[in-house]
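One structure is given here, and the rest of the page talks about it.
Excluded from the complex is one protein chain; the other protein chains are retained at their positions.
Read from first to last, the chains carry the letters A, B and C; within each, the first residue is number 1.
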Amino acid sequence: MIDKTVGSVAEAVAGIRDGATIMIGGFGRAGQPVELIDALIAQGATDLTIINNNAGNGDVGLAALLAKKRVRKILCSFPRQHDSWVFDGLYRAGEIELELVPQGNLAERIRAAGAGIGAFFSPTGVGTQLAEGKELREIDGRTYALEYPIKADVALVGAYRADRWGNLVYRETARNFGPIMAAAATTTIVQVDEIVPLGALDPESVVTPGIFVDRVVAVGERGWLSDGAFAGGVDIEGRPLVRAGSPAEGNEVDQ
Amino acid sequence: MIDKTVGSVAEAVAGIRDGATIMIGGFGRAGQPVELIDALIAQGATDLTIINNNAGNGDVGLAALLAKKRVRKILCSFPRQHDSWVFDGLYRAGEIELELVPQGNLAERIRAAGAGIGAFFSPTGVGTQLAEGKELREIDGRTYALEYPIKADVALVGAYRADRWGNLVYRETARNFGPIMAAAATTTIVQVDEIVPLGALDPESVVTPGIFVDRVVAVGERGWLSDGAFAGGVDIEGRPLVRAGSPAEGNEVDQ
Amino acid sequence: MSATDSAPSATRITREQLAARIAQDIPEGSYVNLGIGAPTLVADYLPQDQEIILHTENGMLGMGPSPATGAVDPDLINAGKQPVTALPGSAYFHHADSFGMMRGGHLDVCVLGAFQVSQAGDLANWSTGAPGAIPAVGGAMDLAIGAKNVYVMTDLLTKTGESKLVEACTYPLTGVSCVTRVYTDHAVFDVTPEGFAVREAFGDNTIELLAELTGLELKPAETPGIPEEN
Partner (left out) sequence: MSATDSAPSATRITREQLAARIAQDIPEGSYVNLGIGAPTLVADYLPQDQEIILHTENGMLGMGPSPATGAVDPDLINAGKQPVTALPGSAYFHHADSFGMMRGGHLDVCVLGAFQVSQAGDLANWSTGAPGAIPAVGGAMDLAIGAKNVYVMTDLLTKTGESKLVEACTYPLTGVSCVTRVYTDHAVFDVTPEGFAVREAFGDNTIELLAELTGLELKPAETPGIPEEN
């Protein structure tokens, strides 16, 4: 019997080596596998290269990993946010290396790694600083820059439900980088709200087939659901709305 | 109100020009938009270039279009099948041009057209006749050949259900080329069993978002379903099983 | 063109008026991405009786307005990471599909902010190049080169009075020759092979005044007021 489920987040992240390249899913907080990141912090691997769209929000998840100085380099599209103070501090202190990649090139390069593409010509970034030094080519009257795949040793992905074969479905825009990162890493580790019986996921609706998944761990239902139905009652960071008049989320321009 | 539905297959294929490049979905008969092809035959456009995985089966659908000598050239991966007699005859008579593309390169080149990729390096076919003359490059110790996008003026796609925004779901392996062809053509025309109300398709399960779809026509429930449930009672070509002992489907090796 | 102290005499519309003006040029049935910041205001002015489908690059088509407090869903956010809702007919997809949609030219319109737009249609909106600043680009470069029509929404002048419409950008570029039209608080400009053309000057603003404010040679648009086909 194939059973990719593991009983704890500690088991899920076991064996991640110092110096590993790790993809972490999520766009901001949506889809960020916070429990797996916490487990990685506890596990202790260091000198990591992280691939994520952002560079951490607030003091939790990826930001907490950064705060522990366990990350040597981060490859992302949008590090600077209103709540990226942990990264900002490390960057200004020269304690973290940054490789900035336009978001669509980041996504497509990750997809290319999973799909066995050697390199591809992208129109994004041509003529800008972020394509400096890249091979350019005119194809059908348009100029493209050559982009290479981004692969990883490990992907940490936050999905919604899984079965024991590792088939995954996501929830709303928390899907974001999960499916492409799952395919681009040697070892893909997934946290979900719930493991469901094999056959419970509609094969028409599986977003990540289990072939891309190595380990799955259930971390319990997200706080804004109740028995699978949306219940609300939280702020954008998922914190319970305990009192009226609690401070509103900043509306600074992030991406 | 956005309403991409049209009332008849004739309306759906209206305006297709002589000389057009047309993608036709389907892998063999599964997902082949037979009613749209019949409408295209009636519509009269000729001197067509067709992109499909195969080159027609039996005497219906794509094979019927070929039999009418309306196709100048076909681009596919597997023309020769046990029931491809129409194509075989035209090819041997020199009446149709063939461009043979390995199936995965065909799929990825179609995907590249929809995704705005200028070209990509593929490992498939390297060192074979089908990569002759292509630009080769060694990347990370492996040799790749440069492949260009395949786009089309029109895509004819067979899906399962649609809403009036053109969101599509497919059924089982009839999905095959539909989603990538829908994105790679200037005008995408879709036949479905049924148009459902906006909001009836689960946004988590929409396979082709309506942005890729221009016209949708309902052609009625496929013969092996009854009110959306699988009822069987047909052979592999979808013909009703009228009597025991009817001739079995050939089991020649096709792909 | 006489040299006058033009600022007092220039008509400036508000950001909300500008958002409404842009909304006017977006036909029903369009697929539209509204960039983070001011462009998101455009959504409030799209006609309620028409269907215009909003794309957010983090993986959704059919985005609806913000939810009520108490109904915020942290899994359902836009590219600015603000809570949104899903309309009937919406669809989710992953990041590679979402950016393929943009890069492949499937969006009819995107509306972006700008630091500078050059008369060749070059856009600078992601970095001032200031030393010590932390660079961040997000999806700006993909949007800039992706949509069929790239509209810029911006004040014509910076807070210190310099024109954001320029002969050549001095800030780091986001995209080359990508902008279709610039909607400013003073006027609407088309990007043409011969440089900026004034499609619509607000209030009493004249081409002469706009030329003076921008320091550029300007001409009237050939078909002013008629939106281009998407």
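FYI, contacts are C-beta pairs under 8 Å (C-beta built on N, C-alpha and C of every residue); 3 or more make two chains touch, one makes a residue touch a chain.
As the structure is a prediction and not an experimental result, all values here were calculated from the model.
J.: For the full complex, can you list every visible chain touched by the one that's not shown?
T.: The chain that is not shown is in contact with A, B.
J.: With respect to the chain omitted from the figure, which of B:V86, B:L146, B:A162 or B:I180 is a touching residue?
T.: B:I180
J.: Who touches the missing chain here, A:D163, A:D193 or A:D235?
T.: Of the listed residues, the one touching the omitted chain is A:D163.
J.: With respect to the chain omitted from the figure, which of A:V60, A:I117 or A:V234 is a touching residue?
T.: The single option touching the absent chain is A:I117.
J.: For the chain not shown, which residue from A:E204, A:E221 or A:E237 touches it across the whole complex?
T.: Considering all chains, including the one not shown, the answer is A:E204.
J.: Please output the residues of chain B touching the missing chain, sorted low to high.
T.: 27-31, 53, 77-81, 87-88, 91-92, 98, 100, 102-108, 110-111, 122-130, 170-180, 207, 222, 224, 230, 232-238, 241, 249, 251, 253-255
J.: Provide the residue numbers of chain A that touch the chain removed from this figure.
T.: 1-2, 111, 113-117, 163-165, 167, 183, 198-199, 201, 203-204, 206, 209-212
By our rule, only the chains that are shown with their structure count from here on.
J.: Which chain's mean C-alpha position is the greatest distance from chain A's?
T.: Most distant chain from chain A: B.
J.: How many angstrom lie between the CA centroids of chain A and chain C, rounded to a whole number?
T.: Here chain A and chain C have centroids separated by 29 Å.
J.: I'd like to verify one number: the distance from the centre of chain A to the centre of chain B, where each centre is the average of its C-alpha atoms, in whole angstrom.
T.: Their C-alpha centroids are separated by 34 Å.
J.: Mark out which residues of chain B touch at least two other chains, giving numbers and ranges.
T.: Only 115-117, 203-204 qualify.
J.: For chain C, which residues are shared contacts with two or more other chains?
T.: 60, 86, 92-93, 96, 99-100, 102-103, 146
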